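For this depiction, one protein chain was excluded, whereas all remaining protein chains were kept in their positions.
After this line comes chain A, so read on.
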Amino acid sequence: MKEKFARWDILFFQYLKRDWKKILIWILSLGLFSSGFVPFFNEMSEGEGLIAMYETLQNPAMIYMIGPTSINSAGDYTLGAMYAHEMLLFSSLFAMIISALHVVGHTRKEEDLGLTELVRSFQIGRQANSLATIVETILINGLLALLIGSVMISFDAYTITIEGSFLFGASIGMAGILGATIALIMAQIMSSSSGATGSTLGIIGLLYIIRAGTDVTNIEFSKANPLSWTYLTFPFTENDGSFLIYAAVFCLVMVIIAFTLEGARDMGSGYLPERAGRDHANQSLLSISGLFIRLNKNVMISWLVAFAIMGAAYGSIYGDMQGFLESNELIRQMFVSTGISVEVSFTSTIMMIMIILVSILPIAVVNKLFNEEVQLHLSQIFATKVTRSHLFWTSIGLSTLAGVIGILLASLSLAWTALSTMTQQSPLNLTSFIGAGLNAFPSVLFFIGLAALTLGWAPRWGKAIYVYLGYSFLLNYFGSILDLPKWVSRSALHSWVAHMPLDSFEIGSFTVILMISLCLILIGYSGYIRRDLLEGA
């Protein structure tokens, strides 16, 4: 033991020193996001607010998206119940993802970069780094839990109890630790940091989708899902802490497995076998477009598969939704009075959410060009007759193609599953889905334009686009539940796009966004062909 973990504490304190800014931002932003909306929800719950919200959230589609509640009748629904219902699953999901990225960053990433090799040459145990990282992540999530609990109590709101607040915080903290342990295992199995990150996010995504299904059909099955152990604690209502104990035991087992796996492998290798490659390149690789397709292949395939699964997952609840309407008089009245079918309304929201997620891939493809540049991969290519325009337009073209395929895959799989699960008549057909998807194409192109703009003029800001995309996502996801001022919702690009099939096609906004996007791309181009390439500078 001593040999393996020798002087892990040195690394641990070193990490705290190195990461303190990141830790501060992490705890504050996630902590305040999770706990800070109490006054807002309090306002929403006044009058008939709680009952209306309860009925809305009984819709299987909503359970699918944000999770279940333990309350069985609208009369028992409280502020605390509503807060946990709407916020806990997503806060937990964020905590998991951030912790997972952090763990991969300190383990597999450092191994890839050759830092581990250096560190291990000192009197440091072989597994000290993993131990230091996991202890650091546990500490961070512990602090996060405490902060969330304290902030929530400080609002002194009715039904936001002390016990519930700390359980709420602890559930989110535990979610973070769960994410960290999954990441630690994948960091051993995969042979590169990108593989470890991708597979961890994939597992988290899969757990989310599985829980969506089991929450709607039979919540007993959700009890077997580690992601569900967070929100099944039902803070402020059941206050059932036993799920956190399962989670803690599960994490311990996972960590032991991870350490065993790590102890049995060589540094720099993984458990997935490496095959000998080709000694000559295929004809298909021998061009810039061939090269870029190859470089983006894994990212593109995994995202496209994810889009298809996502579409199918959302599509599969259309049937349940119709059944729910049949049985719930109040909600049916609501929809009948507005003259809108619930399927149409749901499709417009879901379509927009999927389009936002689809935008991630094209942004990643454009940003890849800059990544390649700073990693010096293109040094020898810049010295050939390949032009910068060629590199730029190949990236933009590939990115646009990925966007279009993403839109089609997501809307087709949504359409097929939706149409096949619906048992009653519906105003929707295949064309309305595809139309809604393609209608949002300019918004995808807009993000390609933003990426091109940063590529040309401020390449280090390429990642900031994801922040705006994430912002748009949150506004769209929660915009319908939260009652936001108009200017706030207008700040998300997607509020300018017609929400088909609910709205009808607007040629005006379609063309304007398309034109703006093309301009952004051209401005980015003019910067890219002029600027110094950032090679190790």
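As a working rule, a residue touches a chain if its C-beta (ideal position, glycine included) is under 8 Å from a C-beta of that chain, and two chains touch if they have at least 3 such contacts; residues count from 1.
Basically, contacts and distances are computed from a predicted model.
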Original post:
UniProt names the one chain left off this complex as which of "Transporter", "Formate dehydrogenase", "ABC-2 type transport system ATP-binding protein" or "Membrane protein"?
Top reply: "ABC-2 type transport system ATP-binding protein"
Original post:
Touching the left-out chain: which of A:R18, A:K223 or A:R294?
Top reply: A:R294
Subject >> Touch with the omitted chain, as defined above, among A:S29, A:T217, A:S379 or A:N429 >> reply: A:S379
Original post:
Looking at the whole complex, which of A:L115, A:V249 or A:L285 touches the chain that is not displayed?
Top reply: A:L285
Original post:
Considering the entire assembly, which residues of chain A contact the chain that has been omitted?
Top reply: 192, 274, 276-282, 285-288, 291, 294-295, 298, 375-377, 379-387, 530, 532-533, 535-537
